[in-house]
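Quick one: structure below, then a few questions.
For this view, one protein chain was removed and the others were kept in their places.
After this line comes subunit A, so read on.
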Amino acid sequence: MAVLSVDGIRLAFDGVVAVDGVSFEVGESELFAIIGPNGAGKTSIFNVLSGVYRPQQGSVEFNGENLLGLRPHRIASRGMSRTFQNIELFSHLTVVDNLMLGRHNHMKYGALSAFLLLGRARDEELKNRSAVEDVIDFLELEQWRRFPVGLLPYGVQKRVELGRALAMEPRLLLLDEPVAGMNVEETEDMARYILDVREELGIPMIMVEHDMGLVMDLADRVMVMDFGRPIRTGTPAEVQADPDVIRAYLGEQHRSVAS
């Protein structure tokens, strides 16, 4: 059964069509990649999924529930978490605090019990703090725990952002250019963590990425976008061989290198 099914999405800002006729499904523990030139509408799709934009047409079903019209925080609380293209961490807060924010919806106590230090508030905080510790172990962030994230190296910040998304215990993870701006070593580290997420946690993912090597190595299926429209969806091998895709995105050069 599909975790997410997107059908016939059309999103326009006045006359400008950002996304049109986009349909795809993401299965359980599948890693689905979206590629395409800049401005192809990849991030717009993420913004539709997470409720920031509302499309004029089409439907989005997440675990059998219609998501369109839900506010972003409601969608997040249903288990869709995301990372951002340019790191969007709370840079003045520590790594632990950033991850605790990911746990926001796993705690239920209200403002009054927070003030009166009722037992329930403390128990929940402690339980969720230990869940955060698991994520810190998983992503090997131990040495950075107490640092304000703004002070950390770029690659580590990207990892913290992945950590915050994982702390939500998502049922679907949206990764927007997880290795953008990283050097080879950092990219390899991130690839390893993404594989760990799939293999050990079994969380389905949608990844937008420009690093072709990474996409072709990791993804189960790839959707190629151009000018807001999908031009081909298939396995990495199928997509790489598609003449339309080569023309739009990979370039003729790629064919000669590949063949």
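Keep in mind that, in the parts below, contacts are C-beta pairs under 8 Å (C-beta built on N, C-alpha and C of every residue); 3 or more make two chains touch, one makes a residue touch a chain; residues count from 1.
FYI, contacts and distances are computed from a predicted model.
When the listed names "RagB/SusD family nutrient uptake outer membrane protein", "Pyrimidine-specific ribonucleoside hydrolase RihA", "Carbon monoxide dehydrogenase" or "Branched-chain amino acid ABC transporter permease" are checked against UniProt, the chain not shown comes out as "Branched-chain amino acid ABC transporter permease". Of the options A:F84, A:F138 or A:F227, the residue whose C-beta touches the omitted chain is A:F84.
When you scan A:R54, A:R71 or A:R145 for touch with the missing chain, the hit is A:R71. The chain not shown here is touched by just one of A:L68, A:L101 or A:A180, and that residue is A:L101. Considering the complete assembly, subunit A touches the hidden chain via residues 50, 52, 71-74, 76-77, 81-82, 84, 88-90, 92-93, 97, 100-105, 107, 109-111, 114-115, 121, 124-125, 128, 164, 168.
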